[in-house]
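Let's look at chain A:
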Amino acid sequence: MSKRTLNSKGNILLKNGRIYDPFLLINEKSDLLISDGFIEEIKKDIKIKKDFDVIDCEGKIITNGFVDIHAHFREPGFEFKETLETGSTAAIHGGYTRVCTMPNTNPVIDTPELVKFIIDSSIDLPIYIHPIGAITKGQKGLELAEIGQMIQAGAVAISDDGLPLTNSQLMRYALEYSKKFGIPVINHAEDCCLVNQGTMHEGDVSLNLGLVGNPDISESTMIYRDLAIADYVGGSLHIPHVSSSKSLDVIKFFKEKGVNVSVEVTPHHLALTDKALQSYDTNAKVAPPIRSDIDRESIQNAVCSGLINCIATDHAPHSIVDKERDFNNASCGMIGLESAFGVTNKVLKDKKTVESIIDLFTINPCKIINIEPNLIMEKKLAELNIIDPNIKWEFKPSSIKSKSSNSPFVGEKLIGKVMMTINKGFCINNF
Partner candidate 1 sequence: MKKIESKHLLGLEKISKKDIETIIDVGFTFREVLERPIKKVPVLNGKNIVNLFFENSTRTKISFELAEKRLSADVTNFSASSSSVQKGETLKDTIQNIHVMKMDCVVMRHPVPGSCLQLTNYVDVPIVNAGDGTHEHPTQALLDMMSIKERFGKIEGLNIGIVGDILHSRVALSNIYGLIKMGANVKVCAPPHLLQRGIEKLGVSVCYDVDDLIDWADAINVLRIQRERMGIGLIPSTREYRTFFGITNERLARHKKELVIMHPGPINRGVEIDSEVADSDQAIILDQVLNGVAVRMSVLYLLLGSKDFE
Partner candidate 2 sequence: MEINLHKNKSILLNKEQISNLILRLSHEIIESQKNIDSIAVVGIRTRGEIIAKRIIQNIYENYKKKIDLGILDVTFYRDDFSENLGSPKVGPSDIPFNVNNKNIILIDDVLYTGRTVRAAMDELFAFGRPDSIKLGVLVDRGHRELPIRADFIGKNFPTSDNEHVHVLVSEIDGEDKVNLVKY
């Protein structure tokens, strides 16, 4: 793997690939020439010149950079877990060119100044960072934060993620107020009382392990509340990391009523079940928890039917110290940026076309937060991935670029890989 900037005088010729840009509705074989980080030319049979680096893209797909609308980069405050820089490096190695960072840092991102700090800090990084602002000041769930000014400063959504917004009236205010700005409200949907300090899904496995279970109804009842409010007052609700079959039933009901709702799922909820915790693997401890076979099947079906709009990693780096605790005290969350496509594609490749899988990482998340990446057009700054959807590879410790390595997928065989990512003049080559 090599990393170099293209800003000097790099000319890269992508030969024989198929270009798929769902924004432009392009899906055809073509060569593509990149010069100084910009797309110079797109056409069939571009002649090779001697100062070109030629990449044979036969059998591969050239598509837009991935967009993650849910990640935790921990800066400011928890730089020992991740920084904007290490998070960005992890992102671009997973094919992500744009990442929305959650505001549960220290301090919480709840002012325009802090939003600007994140954006300014990311200027020289290989990806674009789109901050998500807090709904309430300090994520305390008591009073609304400066939502409008944060949007002006560049925030793309609001969320108190990590914690649910328990006050229903405040949830109503947030949904109403956000209508003025046209951004979605993202609520970490868990009823804390029903969670009851549960550390994993309540089911057969928690029964065997003697762990307190967090039942699926802790999520579905909160989602019902949020959707009922959204149904009543309008506004745009985005449901993060959906984990249960019951929640999907609730969402389907309200979606059919016409509520403006979008839904994301993580690769781990799509791929794993609570059996992953059978040996108390704290790396598989997440909130909301990974649930049963039935929940996983419902989630996969909902991705196929379009009820779930997109994949989001919920990339949640934690240091070894946070994870090597006993199960109850270990932190919740896993990293996901580097493994997201391989995990997702492996699960979905027999159920969906590769194009529709790619959409889950590109156009679909962009629609939710109303952003548009640099499209695959001549004269545009290159922001693209070269994907091999069929390659089998092992997710190794060396595949991890995040500052933390809390992933239960280490050692797993994945299918489909981002072979090269070009963004903001950076090029990550995984060939």
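The criterion applied here is as follows: contacts are C-beta pairs under 8 Å (C-beta built on N, C-alpha and C of every residue); 3 or more make two chains touch, one makes a residue touch a chain; residues count from 1.
Regarding candidate selection, all candidates are chains of the complex that A comes from, given by their letters.
Since we're looking at a predicted model, the values are computed, not measured.
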| item | value |
| --- | --- |
| Of the listed candidates 1 or 2, the one touching chain A in this complex | 1 |
| Residues of chain A touching candidate 1 in the complex | 202-204, 207-213, 215, 279-280, 321, 324-329 |
